[in-house]
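Only one structure is covered here, and it is reproduced in the block below.
Yeah, one chain of the complex is gone here, protein chain that is, but the others are all in their spots.
Labels run A, B and C following the written order; every chain starts at residue 1.
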């Protein structure tokens, strides 16, 4: 139980290093007779896949293979084995990084903790690991959509100083940057282009919107729905902040002015972000995430090697100017896995 | 496993309703031979205890009773049974609330989920439940302090529009508001006085500072230290946002400017808040929390009853104008429990 | 997680030493709206209670107190706090045992493991701990009976050389020895009387019969129903063997002769004991347990003290000549908790 599993009834366990043979996972606890195809999973993976001009140029097809648990197009209730072979792994690229702690990367903390590490491309700490989360999340999304018509939409809220003022969720899936504001889109494309040229990276703010949420998801006290969403989202590489509903805007709100009035027709507002007492209210769930700028940049930065000597590092090539973009499908997947787990937990105890 | 437990090796399980006979908990996984006295636990509970002029006037002595697991002043390695009897419970105060959904409270979501609820004072959803967290956290604090000299200091960063500009941690424990800035203190006291008069409440921003953190705490992938801290802190009533290190400031940072340079003498900055790749770096851990204004206010607010009819509610008496204050010792306790759990997990696998 | 919890969705966590203030437990995961009274729980506890002429003479009323989770006669879905105060604890009786390892007791292994122990009456290792299992089991029994008419009947199969040949389950609850064979009863009573006189103890074989079991309980692979029953039953003090269905009789059976033929009317036999592939078949579940003789006897036996020196020990007074008898209600409780947990797990995933 060294951290490679998440969930209680629906439980994802993963393995794999960035430049090993494959990454993979086991999704356990999926009910039987859910229709799911390889194509549906692949579609989600393609959203996260690198290789576009806005993201890393590492060429990974991220082809999903299903080894078990799905039979004749339906889940069987047994554990689902998911594998993605690594294709464009060039371990040689990393030999020069073998003994260096890249700043803001996990190199330092992994080496201090384990005394040994697979240094190729971040090894286990690489965000490549998140591809399996997306694959598993595709199954959870399907389950939730089929059962509740529930949809999870992640989108760019801000990147650097560019804020999306118009949040048009219909637009999100129509551009590869998950941008909801067409006025911002050219500005963002330009920003990314410049960052690529300069070899720099930038942070971002992600929004997540969930509609058609059933009432009653979430277990009180420690496994509150918001607490478990915070857990699963903060486990995504580079996430440094999370807000539910009004989030940090609460700090200077008055109780008399920021409460969500309940009327016979339902709630009149949604300051709470769809969760009260850790349990979903049936309103839309609203989340924001802060994503730090990628640590791998081609501008030289100062650090030390494992012997404690000063050195300078410059990460060449294939990296993301804004990891906030590819973090969006990963965030959606984590929300889907958490909600589905809580739906099963609720079913166990309350229905 | 309906949400009343937290932790992996160190595991706290709790029970108890706000106006039942008692609240209690079992802390399992504490190593043997840790010296701990009732007095040390009581001292932490007193920090959270209501009854001061700045907080709720409910009179609870919150006297801890230790039923097992500690023998002749030392832990024995067996499970520790902790009980706090409820004293000032006046269930009659709540009869009029029996059929009403108080806005921003858990009433609505609990009733929809369970179809039954102990309506007295919020029942299980009451923040009274957090007293046991503080008691258990006292044991974790002792363990961490004794082993590493590790200290966890929670403090007020902001309340309403009053921001603490000077963060002097030595001052925090010297005032009942956990305020680190003596210039702000009179302003805050005045704000609370006015809120009490008006029967209103306000939000707050809490800071948590952890010093003398060992390197290597945190398990990669899903049980990253920051992910588990987010989980445990977001499980505290009224927390709506969490930041690690720079948090939402990352959104417009550049990778080339916001990295923490590593030198032979250590890190030159701490943007990351003491955690890289989900593992502690040995730097101070820095966390911020957003706390929403208390939902129980004596200004009348609009809502419905369980039959769907409109009504108006006004919570009388004994409530906190800013729950952000009493949330501080609870936050410290949750950080302590999470860090101690990860210390034991690290010991299991890596030492 | 040092072993004081059991179950996945329905989860019991316990605390308490034999001669401390109280023993207690938290039962988490019980669905809301199950009717349950203190009286129903007490009735089960009375079956296990010492104080009869056939068992230990320690006088414990074992009065259950319910601190939370039950409101107006119904479970609320929140965690249930259960407490039993210790009454007839005479710690002084044990001062002379402080530094001695009683053979076949846990003294040696506890002290070697923890380096510290509450030596009073076995401390945490005492079978007194099982009273809370019975209290929690009473709730599980009620749930299973109400939902499925499911009944769990434990009974004496053999004690020393006396075998019960006639298994009349209607008789089991009508005598305090849970004996199903009235021809054996006087023999057993006589055996126990003689053992008491001699200060000796004897082993026993327990049978457990479960009727009206729903089909589908049990999770394949590692959490097979029989595997989890084995776990929960082997966790009872003094259990040294367990059989499901034919058990060790299988060793010289032929596949062609010992299979359970399936007919349109159901199974023609029940060699498998009601479980196939780890999943309940709907037949009766049949289990046998081997119970070792109690270690506390008043015949002097040889051992060493904690300093490694030889000594002789003689346990005075109040002990059970056959712990197999009081182990029966405990076994029923563990089966109930395991079956209810699996019913909830099945509900989560398969219904």
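Here, a contact is a pair of C-beta atoms (placed from the backbone, for glycine too) under 8 Å apart; a residue touches a chain by one contact, two chains touch by 3 or more.
Note that this is a predicted model, so its numbers are computed, not measured.
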item	value
Residue among B:29, B:50 or B:121 touching the omitted chain	B:29
Residues from subunit C at the interface with the omitted partner, ascending	1-6, 8, 12, 14, 101, 103-110, 112-114, 124-125, 129, 158-161, 198, 200-205, 215-216, 218-224, 226-235, 237, 240-256, 258-264, 271-273, 275-282, 290-297, 299, 301-304, 308-310, 345-346, 349-350
Interface with the unshown chain - residue positions in subunit A	1-5, 7-11, 13-17, 20-26, 28-30, 32-33, 65, 67-69, 71, 74, 76-81, 83, 113-118, 123-124
Missing-chain contacts mapped onto subunit B	9, 29-32, 77-79, 220-221, 344-345, 347-351
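As a convention for this text, only the chains that are shown with their structure count from here on.
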item	value
Whole-Å gap separating subunit A and subunit B, where each centre is the average of the chain's CA atoms	27
Length of the line joining the C-alpha centres of subunit A and subunit C, rounded to whole Å	46
Centroid spacing, where centroids are CA-atom means, of subunit B and subunit C in whole angstrom	38
Junction residues of subunit A, two or more chains touched	220-221, 345, 349-350
